[in-house]
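One protein chain omitted, others in place.
Each chain gets a letter, A and B, in the order it is written, and its residues are counted from 1.
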Amino acid sequence: MREMISMVVVLTVLSAFSGGLLATVRSNTQDRIENQVLKFEKAPAIKAILSDVSNDPLQDRFKLTTDGIENTFFVGKQDGKAASVAFETKGKGFEGAIGLMVGIDLETDTVIGVRVTTHSETPGVGSRAKDDPSFASQFEGQSLENGFSVKSDGGAIDAMSGATITSKGVCLAATKAQELYTKLKPEINNQITNLAN
Amino acid sequence: MAQSIAKEFTKGLWAELPPFRLVLGLCPVLAVTQSVENGIGMGLATTFVLICSNFLVSLLRNIIPAKVRIACYIVIIATFVTIVELLMQAFVYELFLKLGIFIPLIVVNCIVLGRAEAFAGKNAPHMAIADGLGMGIGFTLSLGALGAVRESLGAGTILGTPLFGPDFQPFTFMVQAPGAFVCLGLMLCLMNLIGKK
Partner (left out) sequence: MTDYFVLAISCIFVNNILLAQFLGNCPFLGTSKKMETAAGMSMAVVFVLVMAGIITWITDTYLLKPLNIEFLRTLSFILVIASLVQFVEMFLKKSIPGLYAGLGIFLPLITTNCAVMGACLINIKEEYTFLQATVASFSYAIGFGLALVLFAGLRERINIARVPQPLQDTSLGLVTAGMIALSFYAFKGMV
């Protein structure tokens, strides 16, 4: 009986101690972590896409939830007026998910640019989607009426040689962005108006 | 006294060098050693967990009832792993992204639980720290060495610096999954050769 009690007591105390310790560490690192995520994953892509804006899109951001998935939208302003929005979508590549930041011109509904944010593609092959700008630049100025696909699937995008799967993954992510934007456009505009006030 | 501490420390460096001699904790050894940086980062994270958990386990070795000792060890280890996870997200986010799922998986790294059970549970705290430090450094060095071989052959760089000039054709096999197994196997063979003499 004594042994039973000591077992229960030791485990409980230990778990409580561990929970408390972790909660403390967590609350002290939370803000830093959120900033780090923005800084390393999103910021380079956002800066590259929304290059000629007058504000800091990282500051002017809002969140929208659709189908249980939360997306963060970053707003770019020119002359104090919201001109563009950027957000991230995911596509499936050769070795897992590819994150794609897509920038959209709010007035013309065309793609300003896309950048790969996170990927785990083969170095030197699929990783060119991120490192080689000529592939991503094909998306610039494309209209958002239809989705995107590579030429072998009847689309307009030249796949990177030797990295067809990665190219398709990027197209998939871009198509998702198109669908999301079309669906959420009224809400996005609402949020931007709120943001301005 | 000092001698025995030194002994516990150095055994982890050669005689019981974790991944090679004990053939334990192989998953991170194979998975994250595409580059020196990843290997050493992973090694250091594991070392931190190893030292802390060894210390705490040894400190509590007379309080923890024998029947629930494994459960207690697991709680202790998981706590430190989560701390490492949070700290890495807050301070070295880039590395955290590369190591990904293998950080939480330190919790099931056989070396950590193995040392708690085989050593820390039976020895005084200062010995346990020496043991953890030695094993951890041995583990880190092994990961670094494997990372160096794979990175130099597979990508032609060490810590991102090119080694062989522009004409070098990277031997991509080495940085991919099959290369990891073959490379570790051959290094083990080399160690057997040296050890025999």
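Here is the rule we use: a contact is a pair of C-beta atoms (placed from the backbone, for glycine too) under 8 Å apart; a residue touches a chain by one contact, two chains touch by 3 or more.
Just so it is clear, the model here is predicted, and its values are computed rather than measured.
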**Fill in**
Displayed chains in contact with the omitted chain are A, B
**Message:** Given that one chain is not shown, which residue among B:5, B:110, B:141 or B:158 touches it?
**Reply:** B:110
**Fill in**
Contacting the left-out chain: of B:17, B:155 or B:180, that is B:180
**Message:** One chain isn't shown here. Among B:36, B:52 or B:81, which residue touches it?
**Reply:** B:81
**Message:** Please output the residues of subunit A touching the missing chain, sorted low to high.
**Reply:** 18-19, 22, 26, 69, 94-95, 97, 165
**Message:** If the hidden chain were put back, which residues of subunit B would touch it?
**Reply:** 23-28, 30-31, 70-71, 74-75, 78-79, 81-82, 85-86, 101, 104-105, 107-110, 113, 176-186, 188-190, 192-193, 196
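Rule of thumb we're sticking to: only the chains that are shown with their structure count from here on.
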**Prompt:** Centre to centre, by mean C-alpha position, how many angstrom separate subunit A and subunit B?
**Reply:** 32
**List of subunit B residues in touch with subunit A within their complex** = 34, 63-65, 67-68, 71-72, 75-76, 78-79, 82-83, 86-87, 89-91, 93-94, 97, 155, 170, 172, 175-176
**Asked** subunit B touches which residues of subunit A in the complex?
**Response** 3, 6-7, 10-11, 14-15, 18, 21-22, 25-26, 29, 32-33, 36-37, 39-41, 118, 122-125
